[in-house]
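Removed from the display is one protein chain of the complex; every other protein chain stays in position.
Chain nomenclature is as follows: A, B, C, D, E and F, assigned in order of appearance, with residue numbering initiated at 1 for each chain independently.
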Amino acid sequence: MASQILPLELIDRCIGSRITVILKNDREFTGTLLGFDDFVNMVLEDVTECQTLPSGERVKNKLQTTLLNGNNICILLPGSDGLD
Amino acid sequence: MASQILPLELIDRCIGSRITVILKNDREFTGTLLGFDDFVNMVLEDVTECQTLPSGERVKNKLQTTLLNGNNICILLPGSDGLD
Amino acid sequence: MASQILPLELIDRCIGSRITVILKNDREFTGTLLGFDDFVNMVLEDVTECQTLPSGERVKNKLQTTLLNGNNICILLPGSDGLD
Amino acid sequence: MASQILPLELIDRCIGSRITVILKNDREFTGTLLGFDDFVNMVLEDVTECQTLPSGERVKNKLQTTLLNGNNICILLPGSDGLD
Amino acid sequence: MASQILPLELIDRCIGSRITVILKNDREFTGTLLGFDDFVNMVLEDVTECQTLPSGERVKNKLQTTLLNGNNICILLPGSDGLD
Amino acid sequence: MASQILPLELIDRCIGSRITVILKNDREFTGTLLGFDDFVNMVLEDVTECQTLPSGERVKNKLQTTLLNGNNICILLPGSDGLD
Partner (left out) sequence: MASQILPLELIDRCIGSRITVILKNDREFTGTLLGFDDFVNMVLEDVTECQTLPSGERVKNKLQTTLLNGNNICILLPGSDGLD
């Protein structure tokens, strides 16, 4: 079996680094990963939420420490500092 | 492994403090956290619900003690006194 | 750890008192709480369902004893006699 | 702890009596309750399905013995012979 | 406790007979029940799918042996040969 | 109890034969069944995806080996080589 990178391993390596998280309702957050649990609930700090308006314009909001519910997370981009 | 902050730890530290809770249907509540359980069902008091109308206008309603169903919670902002 | 109020404790204290229950599809019921189980299925009596029409008008229907499915409950307001 | 009426107890008492069942997609059935199981799957006979058209008009269909999937049930009105 | 008819009992009695199955997305199938399992996945043969178009017109398609996923089933009408 | 055909039995007999699979979002795939597991995740080869456009037109795409997530499967038509 080819050596592989397990999903939780990848997230674990990302603690203390930047990460972009996209939820099932397409809401998008970029921040520094402080921690996560077995349900992939995630704690981020120094967070920016980026919303794409119907016009395509990208609006950014600064947030403080943020906790995201794992069962609503769709896509993770470890090491990403945002999609713009 | 870098030291990390576990999600439930973060919520636990927030008991007695202000917190903003955003549900999967985007309803947004800010209040003082009185307690929570393993399913992250949450009890808040001195609560304000903030609704963003299609026009973008923000409408606020004062609520008494409020219990939010954990499986409908999407985002938590510990220490936040609202997003305005 | 600060002392806290657990969600089920809060509901338990509400037995015999008025409560407002908002479902995930925004349907809103106010009644006297007769009982509930571990899945937070709830039995209410002397119930009023309050529907907000697109026009914003609030329409009220009197219902007899009502049982609400816990996995569809989003928000509980113990002690509330309705949101108007 | 105040004495309470447990949800399944309430349904159990309703066997042989009329009941109105509203599903998560707002479909509404009234019939005589023949039985139910732990998942609150329900068997009704002498059933009328009542649909509210966009115009507000209420259309009724007679059905024979009907089985409703418990995980799709939202509201139960034990003893009700319909909402009109 | 009044004698009752349990849901799975009712389905079991229907093996070899006609049944109408309505899914959560309102798709409607009538066929002869060949078998089912504990998750109420169902095997039907000699099947007609009946679709109601926005105009209200009812369109029918003949299908061969069909297997329906239990967790998507909403309503069962044992003994029914269709709703027209 | 009348002899019955169990759902997984029916699928098992279909290995190596043609099958049409319809997902909960109405996407429709026809292919040769190579295998499946207890969650009814399915492996198909020599696959055609058939999409019905709003106009009613049927558009077909050839795909290679395809794996379908069982919890998103709604309807199976064992032995079917497509619905046209």
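Operating definition for what follows: contacts are C-beta pairs under 8 Å (C-beta built on N, C-alpha and C of every residue); 3 or more make two chains touch, one makes a residue touch a chain.
Note that this is a predicted model, so its numbers are computed, not measured.
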{"item": "Residues of subunit A (touch criterion as defined above) contacting the omitted chain", "value": "1-2, 4-11, 24, 26, 40, 71, 73-80, 83"}
{"item": "On subunit F, residues whose C-beta touches the chain left out of the figure", "value": "12, 15-16, 23, 25, 27, 34-37, 41-43, 61, 63-69, 71-72"}
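The working rule: only the chains that are shown with their structure count from here on.
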{"item": "Rotation in the CA alignment of subunit A with subunit E, degrees, nearest 5", "value": "155"}
{"item": "Interface composition of copies subunit A and subunit B: same or different, split at half", "value": "different"}
{"item": "Gap in Å, rounded to a whole number, between the CA centres of subunit E and subunit B", "value": "43"}
{"item": "Rounded Å distance, subunit A centre to subunit F centre (Cα mean)", "value": "34"}
{"item": "Residues within subunit F bordering two or more other chains", "value": "none"}
{"item": "Chain-level touch network, classified as line, ring, star, complete or other", "value": "line"}
{"item": "Chains grouped in pairs wherever the two touch, ordered by label", "value": "A-B, B-C, C-D, D-E, E-F"}
